[in-house]
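Removed: one protein chain of the complex. Kept in place: all other protein chains.
Naming follows writing order (A, B and C), and every chain is counted from residue 1.
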């Protein structure tokens, strides 16, 4: 397999299952002498943590991170940083009903076919619990990028309901349980999602992540393009089914005139752009504008409505998933998406430095 | 840099610029004793070749491929296969007007910022000409996958005009210059694109690629998921701005009930699905259904309409690109998209074999 | 950095410092459904464990391994396996004398120059304590290789004293504290090493590792040759300064006639060899004979004899290392060398399967 890691120079590897003793991540490629303490990571984990509103799974996890290596006297040492999060609330009984059945739309079936072994305790390795490790890695990536770079995410669509982009307020994102940047949309979503939740149903969503403060020149054409690496990293988040950069799929409907980001000289001698259809990336290389990516999250397949399925023995049956689940997993995908973007950018930042200095 | 290759076990590296003496690709990871001759590759290159209709660039290139290594007596030897395509029609004079200006929406600017050197002769490394190498690599990937796997692409949207999916006919794809599977849409697109072409404008498109005949079990969670690798590979094609799997962004609007692919036992003992919202991938692993991916291609930025820009010296100016360009680069992206999908699948097929046998 | 992992398909990443709370290793690429329990790993760790004789450091560590992920119901799941070993006996005070001085011949100085931070507590990341993680990974690699493959090591030279190869007895290896296959040599070494130990000195050694039971065909020319990967893996063990395969450096003195391993048909139709000068590898590919590798281990630089050195402030000084050290670190390198060989072979075994089946 050997598929549980990401990155070339800033590389992390995650491990652990939803119902084992712990989960964790090893970050290999952290530069030395960066200040780092557990609180830096915990702040991000707390944003992803379940059980903070009625709109996310009621599994209670403190998600307390421990640094086991790579930090000495409050500074990174250049050695790998091992982070560990213990699992505490793993009520396996919740899953007894589904131990022998495959949830349609879930990785249950494909893990069974691929590995021939069934860890029925709540998704095992395919559980969204693993995304805590992504968030932890992302916190370290932010340290690599430094304070001049910000990576922020928001929920911009829940089911068919999009936000009003003219009402975008980053401050609002932290004031509602949806990471929604539009206060009016957040209010409307409250009722909408309550309805879905009470029906034991679920709904999809779209997340947008914006990275600001990066220089032009990040990305390694042709196959390690910045957008290619972002697409891969975001698509590997549980339940993600689509990724787009800048105008994304809407670019298909535009003419060359309308899609071009015209350029002008700025007063300070730098180059400015009159628009950002490109989402901050041209030819796989950052332009210096904001990096703008969006990804679609499908509705969770753990729902109360009975669905036709088969069991481990190939027999027809029905399934209802009664456990504690997110009516809209897209919500908690916001900090996860930020983390993935931060990790990809940190990796390319180090790669950029390797090559950049050669040129000067 | 070291970003010009793709794949873990089936790995290819491309090289060459649009106006150098040649372009090429080295495929490292081709299993031994597969029959291979130049005609196998040429057939796919001919589908991508420019100048075949008035809807693609009039650059005349025979794109004749030569096998320089890795084949002996008509069979692959297990050694790397080096493929070379000479550049013949590189009329550099076409580009003299733009040698000192950046095309808005083009990689001109970011290459300049990153590398500090300007190969103004038609895009250099960032030219779509490189995609011939992708198609060549894809032809070898198909050999790895064998005849039971088919990878086919089609243009499903041009500008705002989508096909009628109920009219889908794979046979139609090879009968019109758009790779369009819907005869009526193809007819309508003829007038539409003629109009755009005559105006010196350009338009975006959406391409869909379908892979059939694969077993369940391909893909290496969590970061080498099959959909993650597909997203990356497709996003690295020139001008691609979005990638989706199965329902893709539409999944954001669906409920868990509607998005689930219900499962039933088949008469032959295998497991069947009543739908394919997932696009053949769950948890990053193939389900055995068709793999369905789509990607959005932006309109080319080489257009006749003047756009504001800056020159190499940072001065404000305007630009008009007069050369020979595709009014809809999405058309020729169809065989390129097929090739990328085939390469990713071949790589995962070899990885699957590495791990699969361990289990039995 | 991102240099703390090894392997392509069977890949492991280690983390941890000698005086942190724990050390560990994540193995990514373990095939599913292999039986695995902690005792399988512990048996190998116990062979490397310090404090078992007066010839190894008196640091007392139970080196008790815990499996944190990737195993369910006694079988591997195909997910990454996280192993953790707590540090218990980390008497930092031993190191107070040397906190500000560089030990000549030790990594103290280069870590300081590279990372600009000093974890003076006993070597930190560069400590031989990390090799416990290698041994743990090696135990998993043996599971991948299966019971038909054996990987065994022995100390064949201590200082200037080589064994008598005609007296080689694998059974003897486990009966003396030196992993020496020659009972007479082991007896002689006892006095020799006692003398060195009492003088606070140290001595180098040569370790030989032999792998039996592998098929012909492992290794991926030209740059992932089996011997290239073995050389790298062994050279990365602390204190190793040389690696050789088969005849090794002695091959430089031989004629082509004398170095050739003549081949003969065997009764069972297979091909036999009349000698094994090649050490089981030709052209980077296994021949099916025993793989034979040797590596040289330098004497530890932690000694009682005063040596001239500089301190953190660049001032001239002298250093004496009083802590608990191995008079011959080559002894404990035996199980470590075995582990490295097993890991490389497991990786190539999986790669071989990926490609091999294609050919049939």
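Following the convention adopted for this analysis, a residue touches a chain if its C-beta (ideal position, glycine included) is under 8 Å from a C-beta of that chain, and two chains touch if they have at least 3 such contacts.
The structure presented is a predicted model; accordingly, all values stated were derived computationally and were not measured.
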{"item": "Touching the absent chain when the full complex is considered, from C:60, C:165, C:198 or C:315", "value": "C:315"}
{"item": "Touching the absent chain when the full complex is considered, from C:145, C:203 or C:291", "value": "C:203"}
{"item": "Among C:71, C:85, C:139 or C:303, residue touching the chain not depicted", "value": "C:303"}
{"item": "Where the missing chain touches subunit A, by residue", "value": "8-9, 29, 31-34, 78-79, 144, 221, 350-351, 353-355, 357-359"}
{"item": "Residue ranges of subunit B at the interface with the undisplayed chain", "value": "1-5, 7-11, 13-17, 20-24, 26, 28-33, 68-70, 72-73, 75-82, 114-117, 119, 124-125"}
{"item": "Absent chain, residues of subunit C that touch it", "value": "1-6, 14, 102-107, 109-111, 113-116, 125-126, 130, 157, 159-160, 196, 201-206, 216-217, 219-225, 227-236, 238, 241-257, 259-265, 269, 271, 274, 277-279, 281-288, 296-303, 305, 307-310, 314-316, 330, 355-356, 359"}
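Criterion: only the chains that are shown with their structure count from here on.
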{"item": "Labels of chains that are neighbours to subunit A and to subunit C", "value": "B"}
{"item": "Centroid comparison with subunit C (C-alpha atoms), farthest chain", "value": "B"}
{"item": "Residue-number overlap at the subunit A/subunit B interface, same or different (half cut)", "value": "same"}
{"item": "Centroid spacing, where centroids are CA-atom means, of subunit A and subunit C in whole angstrom", "value": "39"}
{"item": "Distance from the mean Cα position of subunit C to that of subunit B, given in whole angstrom", "value": "45"}
{"item": "Length of the line joining the C-alpha centres of subunit A and subunit B, rounded to whole Å", "value": "26"}
{"item": "Residues within subunit C bordering two or more other chains", "value": "8-9, 29, 31-33, 78-79"}
